[in-house]
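Removed: one protein chain of the complex. Kept in place: all other protein chains.
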Amino acid sequence: MVIVEIINGPIVPFPSNDDRNQDGAELVFNGRVRDTEHGHKIIALEYEQYEGMAEAELTTLAEDTCKKFPINDLFCKHRMGRVGIGETSLHVSIWAKHRKQAIEAMDWFIFELKKRVPIWKWAIHPDGTKVPSECTH
Amino acid sequence: MVIVEIINGPIVPFPSNDDRNQDGAELVFNGRVRDTEHGHKIIALEYEQYEGMAEAELTTLAEDTCKKFPINDLFCKHRMGRVGIGETSLHVSIWAKHRKQAIEAMDWFIFELKKRVPIWKWAIHPDGTKVPSECTH
Amino acid sequence: MKIKVKCFSQVKYALGENEIILEMETGSTTLGLEKIIREKADGKLDGVSLRVAVNQQYQSEETILTDGDEVAFIPPVQGG
Partner (left out) sequence: MKIKVKCFSQVKYALGENEIILEMETGSTTLGLEKIIREKADGKLDGVSLRVAVNQQYQSEETILTDGDEVAFIPPVQGG
């Protein structure tokens, strides 16, 4: 199963639970904001999306991932707007029978997300100026 | 930093937090008990360790992982004794600057754990019998 | 015909607009529109690779536009 959410405000992680009997692996990734972008100090990032297309692409990607790898669930939340240093911008939870496939699926999903989902970062500098982050990876 | 714990009783996950400014990636793995071992239905696993050596090997492995990969922290808990279906037997949390290295480190750490840390599983069958699980991977 | 251009990231920054409505001739294509956008940016998009989406779908080839289309020139994405 796939759940995809693009949200404003802090990310509440998907619940972890002991109720499954066929998932030997639960893998959770939190992508967090660091205090530097390309060597420059920042005080926050601001995430921008192509509204509509971002969620559609992310959903397609999540479904592609579940087809490509033998995993049972992929849950994903991406935060929009201003995200402070240390806070989570991307939260992904994958449930699978085996560890190996969960790890491979996580790696591929995030790699592809950074290639095809129309979401961008703006760096907020200590003086308050806001510029597009030119990071391409 | 490395934290390694071998414990009896349910695993309480290491805390997640928003207080770091240099860790862009937090990756958490929960290894959970499935209801089959080698095609046979089980009602639980019972984990056995070589007391002393298991924790020493696990600590050395965690330290090796931090040397081999550019990650900042590796926290690990392994549960002993009887673990019910769906419950977590292994909990690993890795903090790193970048996602890629966190994923590689997680993959390697668990792979090596399954090669060198003297911990074993006993399968508890529905009739209550307990036999060593012969799984070698 | 009327074409709506959505601007994000470096395109928004270069043009100072979230959205532009352009009047174009029938038969105009995404390539022609990209040229107009790059000219408007006055050099600020030089060296920036742009993919194109029409009505929120990536297009891998030059595409003929129709009245009312929503077009976005998508600079390298940065999610995660």
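Note that the chains are named A, B and C in the order they appear, and that numbering of residues resets to 1 at the start of each chain.
Following the convention adopted for this analysis, a residue touches a chain if its C-beta (ideal position, glycine included) is under 8 Å from a C-beta of that chain, and two chains touch if they have at least 3 such contacts.
Keep in mind that this is a model prediction, so the values were computed, not measured.
J.: Relative to the complete complex, which of the depicted chains are touched by the chain excluded from display?
T.: B
J.: Give the residue, chosen from B:Ile11, B:Ile42 or B:Ile110, that touches the chain omitted from the document.
T.: B:Ile110
J.: Counting contacts across the full complex, list the positions on subunit B that touch the omitted chain.
T.: 31, 47-48, 50, 52-54, 56, 78, 89-90, 110, 113-122, 131-136
What we mean here is this: only the chains that are shown with their structure count from here on.
J.: Please report how many Å separate the Cα centroid of subunit A from that of subunit C, as a whole number.
T.: The separation of the two C-alpha centroids amounts to 26 Å.
J.: At least two partner chains per residue is the criterion; list those residues in subunit C.
T.: Within subunit C, residues 80 contact more than one other chain.
J.: Give the residues of subunit B that touch two or more other chains, as numbers and ranges in rising order.
T.: Those would be 99.
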